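The complex appears here minus one protein chain, its other protein chains still in place.
Chains: A and B, in written order; residue numbering restarts at 1 for each.
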Amino acid sequence: MKYLDEYSDPELAAKLFAQIEATVTRPWAIMEVCGGQTHTIVRNGIDQLLPGMVELIHGPGCPVCVTPLETIDKALMIAAREDVIFCSFGDMLRVPGSHTDLFGVRSRGGDVRVVYSPLDAVAIAEDNPDKQVVFFAIGFETTAPGNAMVAHQARERGLTNLSLLVSHVLVPPAIAAIASSPSSRVDGFLAAGHVCSVMGTAQYAPLVEQFKLPIVVTGFEPLDVLDGIRRTLVQLEEGRHELENAYPRAVQAEGNLPAQRMLGDVFQVVDRKWRGIGTIPLSGWKLADAYADVDAEIRFDVGHIDVEESTLCKSGEVLQGLLKPNECPAFGKECTPRNPLGATMVSSEGACAAYFQYRRLDDARTTLPVVDAAVAR
Amino acid sequence: MSEAIDVEAWSCPVPLRDHERILSGHGGGGKLSAELVDHLFLPAFGEAARGATPTDAATLLIGGARLAFSTDSYVVQPLFFPGGNIGDLAVNGTVNDVAMSGAVPVALSTAFVLEEGLELSVLGTIAETMGRAAVAAGVQLATGDTKVVDTGAGDGLTITTAGIGLIPDGVELAPQRISVGDRIILSGPIGAHGVAVMSVREGISFGTDIVSDSAPLAGLVATMLAADPDHGLHCLRDATRGGMAASLCELAATAQVGIAYQERLVPVPDSVRSACQFLGLDPIHVANEGRMVAFVAPGSADAVLEAMRAHPMGAEAVVIGEVVDDHPGMVVARTGIGATRVVDMPLGEQLPRIC
Partner (left out) sequence: MCLGVPGQVTEIRDDRGTRMATVDFGGVRKEVCLAYTPEAEVGQYTVIHAGFAITLLDEASALQTLKLFDEMGLLEEELGLVEAAAS
């Protein structure tokens, strides 16, 4: 596929690895903040092949993982209602709430539907005027413009049966929170490319200045991730800290202006609790007051929710980059994708799930001589 | 990375306590399905299922003849998809189950559960399809049954087929015969069926030219056996729900051997690859209905491969890997950029990834 396969080319990957090898003289720790990048790294074994001095720490880039438990529980309560068709992205269906998940609600008769695009929820609302249709609007800034369109169209088309349960999270405050943490070992950040396609890169310059850390806007294919890592290492080795764009084919400095206008209209910034981390000030979006009439939290007064987190789950430490998934005592035992304790094991983007799914052998450079010889045949 | 991972430690001791009810994932062909069989059905059946082989056709010794016997239920939404309909699956799926034990399939039974309100024209088209598929596969539709359930209770139509076939003398295909050093042959490109069905499924539908690969494999199997007088062919498995990955993982676990393959050697049609990228799915987890993996002793692999390539159903057959004595029970792949990756069974339903 054009603009995709080229960025997985093994020969070019080898060149990037070699360049990285030649650049590094000291240990460095780099954090990627986007679950999609975590997926690429672990799926392709990029961290296996990097020089031992380069450590990749997986950040809280999985909006599914960080959706507050209270929000999941609210979603479950709303979805269980007989008059509701609850629409959600696929990843959210297995995120554990205090007692069950959306799959569980569906098995008890709840009308829970997976949608690919937020506009599918609009269509469902149009087709089901007698039902309340609720769209679970989660994600980082990348997904927000699409989600905002639901609120916009609900209003424009007079769809009084449509509402949104919103829990958006923002990347720059998360980077700030991690970089300011006294236990942070992160020397440089890979910023999420598609978030920047929407928001532009300006928000990251103040972070570079404040924390004196390189931030490199990075794409998602193997070569993109390798190049983002490479550029970060070059800066670190040369003692520089700058904002760099390693994904220029999809990111312009000013970002997507029509999307930003819609976001400014539909959402307003709010303090947001990140599951496993805690509250990060001004790190989330909720529906603006002008859109209160399509706010599902108001429309379905679900009231106060008591939350119960598993005490075994160390998602929080994983999300903050303090723990590798396989260092968690529950990893692979009490906690597996089949029976997840926390959100990082549920979401296919979560660090724990990525590690589990692509877990590599004890010997990172396992030789597969016969299989490798097959390539030559 | 600390100590080596113990595969046995992964499984939750009594997983069914997690959910009191059946979830859609239990039908996905992945871990949840396997757990339902291992932790509910087999213990409940008790003595009656002592020799049961849940994932393979059963081999029954009757009056000196060895019969392969298998059954499957077909519930697919939507009933019609690019390249076929539920009728094709109901015939070819069970024919293939039987063929995987090396048997020549002889007859199928067909049981229908019809939802009240199903259009007769729809049922007629499906039945005609089954007749054609049976002729193409060389089997008789020998007996059957029909029941009707209330509207809303039946997903339109469920078809259950059971098949029997005769295993030729000297042929023994079973996971227990898989040996270290066996070459692993994949009969053709993967992912077409699953993508074809998804493309017309409400909620994630998309336009594509991909058609299902549903087809009978019995002819290909017979060709392979004919080219293998020394019985170097050890085991066959059709790669259906759960994709190629599920087949390899199940066999690695059953035979307690390690499986290693090269990702780059696995043929995936460009259109399937694109669809999987778009949906965020891995082609090795996507269902097929006309593909199989074969485990062959190294000395016989070339002859079997050549025979496969001469047959229309095996024209693109390729060796993708080997059975190794490392990491028994685990499947490991060499990734495109040269790292290693452990391949696992998909969990339950294949949901499109948004992130």
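We adopt the following convention: a residue touches a chain if its C-beta (ideal position, glycine included) is under 8 Å from a C-beta of that chain, and two chains touch if they have at least 3 such contacts.
What you are looking at is a predicted structure, and each value in this text was computed from that prediction instead of being measured.
A.B. asks: Kindly name the visible chains that come into contact with the excluded chain.
C.D. replies: A, B
A.B. asks: Of A:15, A:185, A:212 or A:240, which sits in contact with the chain we cannot see?
C.D. replies: Spelled out, the listed residue whose C-beta touches the missing chain is A:15.
A.B. asks: Of the residues B:47, B:169 or B:209, which one touches the chain left out of the display?
C.D. replies: Of the listed residues, the one touching the omitted chain is B:209.
A.B. asks: Quick one: which of A:28, A:86, A:140 or A:300 touches the chain that's been left out?
C.D. replies: A:140
A.B. asks: For review purposes, identify every residue of chain A that touches the missing chain, sorted by number.
C.D. replies: Chain A touches the chain not shown through residues 1-4, 6-7, 9, 12, 15-16, 18-19, 22, 34-37, 61-64, 89, 116-120, 139-140, 142-143, 145-146, 149, 153, 156-157, 192-195, 197-198, 220, 223, 227, 248-252, 256, 258-259, 262, 349.
A.B. asks: What is the set of chain B residues that contact the non-displayed chain in the whole complex?
C.D. replies: So the residues of chain B touching the unseen chain are 199, 206-210, 270-271, 273-275, 277-278, 280, 353-355.
In this text, only the chains that are shown with their structure count from here on.
A.B. asks: Per the contact definition, I'd like the list of chain A residues that touch chain B in the complex.
C.D. replies: Contact set of chain A toward chain B: 1, 4, 8, 10, 13-14, 35-36, 39, 43-46, 48-49, 62-64, 89-91, 93, 103-104, 106-108, 113-116, 120, 139, 143, 222, 326-327, 332-334, 336-339, 347-349, 356-362, 364, 366, 368, 370-372, 374-375, 377.
A.B. asks: So in the complex, the part of chain B that touches chain A is made up of which residues?
C.D. replies: Counting only chain B, the residues touching chain A are 1-5, 9-12, 15, 18-19, 21-25, 31-32, 35, 203-204, 260-262, 264-265, 270, 273-274, 277, 280, 319-322, 324, 326-327, 330, 332, 334-342, 344, 347, 351-355.
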